[in-house]
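A single protein chain has been omitted from the complex, and every remaining protein chain is retained in its original position.
Order of writing sets the chain letters: A and B. Residues in each chain are counted from 1.
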Amino acid sequence: MIEIALQSHRRREMIDVTPEINAALAAAEAESAACHIFVPHTTAAAVINENADPDVVRDLLTAWEKLIPPVHFAHTEGNSDAHFLSTLLGPSLLVPVEAGRLRLGTWQGIFFVELDGPRSRRLWITPLPAQRES
Amino acid sequence: MIEIALQSHRRREMIDVTPEINAALAAAEAESAACHIFVPHTTAAAVINENADPDVVRDLLTAWEKLIPPVHFAHTEGNSDAHFLSTLLGPSLLVPVEAGRLRLGTWQGIFFVELDGPRSRRLWITPLPAQRES
Partner (left out) sequence: MIEIALQSHRRREMIDVTPEINAALAAAEAESAACHIFVPHTTAAAVINENADPDVVRDLLTAWEKLIPPVHFAHTEGNSDAHFLSTLLGPSLLVPVEAGRLRLGTWQGIFFVELDGPRSRRLWITPLPAQRES
């Protein structure tokens, strides 16, 4: 398992971590079939989406915010909205790996999603082995 | 990694791909513990749900549409709603495999979810190896 350290700068933010994950895979020097990406936090998430037009990121942050219901939350830390969005977006991704690099679609990037920042955060990367010939 | 080609026929649509994935696993002839299903697109997703009553599929498409907020999106391609639903439903699934076939619950099927069709699409299938006896 490889740990990547991150620093978020806003309450809600998408941080493209594709280069960092590819660097971690290159350092692992293993023949992997897939890369597991795990967010060890309960008010953050990881998603895959377009990393070409920055307007997509802006629209996603806008639309996610609209999902938060106008209710009274009981949790006194005042960040239940972040826990809620974290469960919808999810803390775990699995991505194919080929020749030691993430194999993503043309327009895809991997984003760490901060939902209750700014904070210091971590990301856990685990390369998973390929099927051996039987 | 095995690639499955798909053709969607509507803007939003659920396509049952369980048979195609089982066929890909059979062709791989490997002793897998799990099958990774990955959508390399940013306006589509993959979900697991009931594939018995077609009304469930209809209700899912209706309910997902209601999640789209009535806001002005900045992305000029006009498909930010599809990017948004794609992040909620997710592009990646992992399913147990037994004796070379997907092991699903009684009512479960695997669906490719088109959110901005009709289009030609792809699905990437990676069998993951079983734990060897220690």
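Going forward, contacts are C-beta pairs under 8 Å (C-beta built on N, C-alpha and C of every residue); 3 or more make two chains touch, one makes a residue touch a chain.
Values in this document were obtained by computation on a predicted structure and should not be read as measured data.
Listed by residue number, the positions of subunit A touching the unshown chain are 1, 28-32, 36, 38-42, 67-69, 71, 73-77, 80-81, 83-84, 86-88, 90-92, 94, 122, 124, 126-129.
Residues of subunit B in contact with the chain left out of this view: 33-34, 47-50, 53, 55-56, 58-60, 62-64, 66-67, 88-90, 93-96, 98, 103-108, 128-134.
By our rule, only the chains that are shown with their structure count from here on.
Each chain gets one centre point, the mean of its Cα atoms, and the points for subunit A and subunit B are 19 Å apart.
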